[in-house]
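All protein chains of the complex are present and in place, except for one that has been dropped.
What follows is subunit A.
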């Protein structure tokens, strides 16, 4: 299984290594550097690299390469999925998963890696167990630690590891019993030049934050589960019950977790909430071009569109952009050739517009194709799939007799 792990930053420095079996020399990473060089973009490094004696499986996340060394046959997804789990655990522990946070918390990182794998096979990957074994750092604790010289290793025995529901620790107590569910939906759409939808799909996740005492057993049911085309669950969800009754029944982990993700088939037409009028043209002579982009609301059902960002990948010959935005700010990076226009909130009365001229490399032929636009936006309090959201109901099969007599369930949608 997984033999060793190397963490490499974007500049190609190896800043952390960990071995679970015998030690493998760093020089094995040379093959990785070679591939990295060849790929130009970090995204294009092949996830599996073959070397004479080993196989390197790597992921790229938050500007860090997690490179693992494999010696024998193992499903590549197994390793990839695990590496992502490692990155997620770091994020969970340190707030973000970056080179500097890993370096700052190197002790905890080593402790975590030691617990997560045993002889290359995953041992404890549930955040609840890990947190019992190794407490996450807080400012207060790190101060106390430096003064008293104690560490973050938990004093208690990790009893969670023994239980059949390893994701929940025993003896949880809250004065207020609360559970929050967030439904986040995304549309992923490809539009063609004229604005017609080539392909669109809705993808949603239900994030939960459950703060309930004891061992609660919850159910979540949808009014119209047929809408859900394809679902995937956190391991706490009972598959059998979903198969037979279409009810999500689970003993939740403590704290934040992603309960499920779902997909809504694109058969029913997805309404794209904004429209974009764009006009980018390059002149035959004079090595310059013109750009004019306007964004307007389409079907927003009375909600405001927020976090609107337009990204344009410019052709290589575009040297600089001299533009004027009626709203928000724009930024053109001449190295990566990416133009980012951060609009923010969309005001339907005064449509945001970005207009101006582009200057091109002199002498170079004009780019023959117009660049594609990426548009990101957020709408609060609206489920694109429409009918799903308002029909979620939460039930409790067993709630603990907590300190408060009436268990209060707060349901916040979106």
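Everything that follows uses one rule, which is that contacts are C-beta pairs under 8 Å (C-beta built on N, C-alpha and C of every residue); 3 or more make two chains touch, one makes a residue touch a chain; residues count from 1.
The rule we apply is simple: contacts and distances are computed from a predicted model.
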Record-based protein name (UniProt) of the chain missing from this complex, from "Aspartate aminotransferase", "AP-3 complex subunit beta", "Myelin protein zero" or "aldehyde dehydrogenase (NAD(+))": "AP-3 complex subunit beta"
Residue among A:33, A:78, A:180 or A:275 that touches the chain left out of view: A:78
Touching residue (missing chain; options A:47, A:297 or A:344): A:47
Contact with the hidden chain (one of A:22, A:196 or A:349): A:22
Missing-chain contacts mapped onto subunit A: 1, 16-17, 19, 21-23, 26, 41, 43-44, 46-48, 50, 55, 58-61, 70-78, 80-82, 84, 106-107, 110-111, 114, 118-119, 121-123, 125, 149-151, 153, 155, 157-159, 161-162, 164, 166, 188, 190, 192, 198-199, 201, 203, 229-235, 239-240, 242-243, 258, 261, 263, 266, 313, 315-316, 365, 368-369, 371-372, 374
